[in-house]
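Below you'll find the structure I mean.
Just one protein chain is left out here, and the rest sit where they should.
Just so it is clear, A and B label the chains in written order, and each chain counts residues from 1 on its own.
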Amino acid sequence: MSIDPSYYLALAGLMFAIGVVGTLTRRNAIVIFMFIELMLNAVNLIFVTFARMWGNVDGQVLVFFVLVVAAAEAVVGLAIILVIARRRETSNVDDISMLKW
Amino acid sequence: MPFVPPEIRLAGIAPEMALVVSAFVVLIAGTFARSRVNRVYLPALATIGFGASIYFAVSVWGENELQLSDMIALDGFATFCKISLAVFGLLTVWLGSDYLTRDGIEEPEFYGLVLLAVAGMMLMASAADLIVIFLALETFSIALYVLVGYRRRSIEGQESAMKYFLLGAFSSSFFLLGIALAYGAVGSTNLYGNSENPGLAQFLSESASEATGVLVLATGFLVVGLGFKIAAVPFHMWTPDAYQGAPSPITGFMAAGSKLAGFAALLRLFDASLFALRWEWRPLLIGIAVATMIAGSVLAVVQEDIKRMLAYSSIAHAGFVLTGVIATNDRGISGSLFYLATYGIAVLGGFAVVSILGGKDEHRVRLVDYKGAFYEHPALAGALTLFLLSLAGVPVTSGFVGKLVVFGAAIEAGYSWVVVIGMLTSAIAAFFYLRVLVVMYMQEPDESRPPIPVGRAASTVVALTAVATIILGLFWSPLIGAAEDATFFFVGG
Partner (left out) sequence: MPEGYFGQYATIGIFALAGMTLVGATLQLAKLVRPNVPTVQKYTTYESGIDPIGRGWAQSNVRYYIFALLFVIFDVEAVFLFPWAIIFESLGTQAFIEMIIFIGILALALLYAIKKGVLEWLS
C-alpha cells in the first residue's frame, strides 16, 4: 500500500507557500528565520518524495546536505540576531532601520 | 552490491583545498599565538594560501574533464574564474590588513573567513552538479554574512548583516526549491549527464519538449537564487544596505567576488547545461537585465552615500554582464568573464580608496565628505577618478573594453535593442560618476579635517588596481584571449 506522491508534493508546496508568506509578513527576525527553515524543510520533503519516485538515493543524500547547511546557516543567523538583540533589546526588523535609501 | 568507491582525483578542487587548509592554519595559528600586537603573519599566511591556490589553478590550465563522480568540472572556464577570484581575495586581504589595524579590530577570523569565502566562490565556478553549486553558494554566503557584520561595534554593520542574512537565506531556499524540482524532472542533479548517468543537458537533448515543463519551472526558481547573488533587479533589495554597512574591503570583495561566482554558476547552468531550454529562459533573463540596468543606474543618481552609490552602480553592472549571458554565444561567455574580471579589479580599487578616505571607523563616506579631496590627496583622488571612469566605461580604461565585448556579443546574437538600453543607462550612470568627480575637483575642501593615515598595503592595492585598469584598457587582447581560451575549454559549451 502506498500513497500517491502528489499528496506529499502538495503538502510540501503548502509548507513552502506558508514559509514565503510568513517571511514576507512577519516582523520578528527570529520568526522570519523560522519560516525560512520551514521553506527549507518543505524542499527536503520534495527531495525525499522524488527520491522515492525515481528509486534512487540521490534525493535522500541531498537532504543530508541541506540539513547540515541549514544548521550552519541557523547558527550564524541566530548569532547575528542575538548580537543585535543584546544591543537594541529588540529583534523586530521594523525597529532596525538605520539604513534607508 | 559491492561498493565501488569513486575515483578520487583532486586536481579540480586543489585550489579550493589550498585555501581551506590555509584558512585552518590562519585560524588555529591566530588563536594559539600569544602576541595580540604584531599580526603581520596573518595576512602573510593568507597570501601564501592564495599563491598556492593560483599555482594549482594555473597548473591545470588546458585540461577539460569532469572529476569526482562528475561533480566537479575541470575546465578553462573554472580556471579563469579561480585565478580572478584568488586575485580578488589577495587584494581584499592586503587592503583588509591595513583597514583592520587602523580600526583596531584585526582578528584571524577576518582572514580565515575571506579564505573560506573565496574557496566557496571557486567551487561555484567549477561545480558541475546543482547540489555542489548549492553547497558552494552557502559556503561563501555564510562566510560573507559574518564578514558583513564584522564591525561589531557599528550599528550599521549589525543591521546590514541581519538584512543580508535574512534575504540571503530566503533566496537560497528558492534556489533549493529549483534544485528539488530539477531533480524531480530529471532524476539527477548533474548539470551534464551522459548516456549511462542522467543529467540536465542529457535529459534535454533526449526528451520531447512536452516533458520539460517541470524543468522550466525549476529554471525560474534557480534564477531567483542566483539573481540574488549577482544583485539583479528585482532581487537587489539587500545590496545597498549590505554594501553600506559592511567594512569597505568586504564591500569591494562582495562586489567583485560574489558577482563573479554568481555569474560563473549562471553561465555554466544556462549557457551550457540548460542551453537547449534557451527559448524559455532567455525572455526572463532579458527582462531582468533590462530592469537591472535601468533601476541600478537611475537609483544610483539620488544617492548621497558613496558606498550606496557604488552599490547601485554594481547592480547596474550586473545588468550589463547579463547582456553577455543572454547572447548565449562564445563571445558572450568570454566577454562576460572579461567584464567580470576587469570590473572586479576596478571596483576593488574604488572601495580601497573609499576605505582609506573614510578614515577611522569609516566616518567619512558621504558625498559631501569628498569635497576637494583632490587637493588633499591628489594620488588617491586621481586613482578614484580612474576607477570611476572605468566603471562608467570611458575609453582607455578596462571598463570600456568590457562593455564593448559584452554589447558586441549581444548585437551578434541579435539583441540590439537590449544594447541600446544598455548604452542609454550607461549614459545615465556616467552622470553620477561625474558627480563624484565634480565634488572632488571643483569644490573647496573643509579646512578642519585631520590628515588621514595611508597604510602601505592599502596604497599598494590602490596602485596595483589602478595600473591594471589602465593596462587592461590599452592592451586588452591577452586577457580577452585568455577568456576566449577559457570558453574554448568550457565543458559542454
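We take it that a contact is a pair of C-beta atoms (placed from the backbone, for glycine too) under 8 Å apart; a residue touches a chain by one contact, two chains touch by 3 or more.
These figures come from a predicted structure and were not determined experimentally.
Participant: Considering the whole complex rather than only what is displayed, give the residues of chain B touching the chain that is not shown.
Facilitator: 2-3, 5, 8, 24, 27-28, 31-32
Participant: Tell me, which residues in chain A touch the chain that this view leaves out?
Facilitator: Touching the chain left out of view, chain A contributes residues 1, 3, 61, 64, 67-68, 71-72, 74-75, 78-79, 82, 86.
Going forward, only the chains that are shown with their structure count from here on.
Participant: Whole-Å distance, chain A centre to chain B centre, using C-alpha means?
Facilitator: Taking the average C-alpha coordinate of chain A and of chain B, the gap between them is 26 Å.
Participant: State the interface residues of chain B toward chain A in the complex, per the touch definition above.
Facilitator: Listed in rising order, the residues of chain B that touch chain A are 131, 134-135, 138, 142, 145-146, 149, 152, 155-156, 158-163, 165-166, 169-170, 172-173, 176-177, 179-181, 183-184, 187-189, 240-241, 244-245, 299, 302-303, 308.
Participant: Using the touch rule from the top, collect the residues of chain A that touch chain B in their complex.
Facilitator: My answer: residues 16, 19, 23, 29, 32-33, 36, 39-40, 42-43, 46-47, 49-50, 53-54, 56, 58-59, 62, 65-66, 69, 72-73, 76-77, 80-81, 83-84, 87-88, 93, 96-99, 101.
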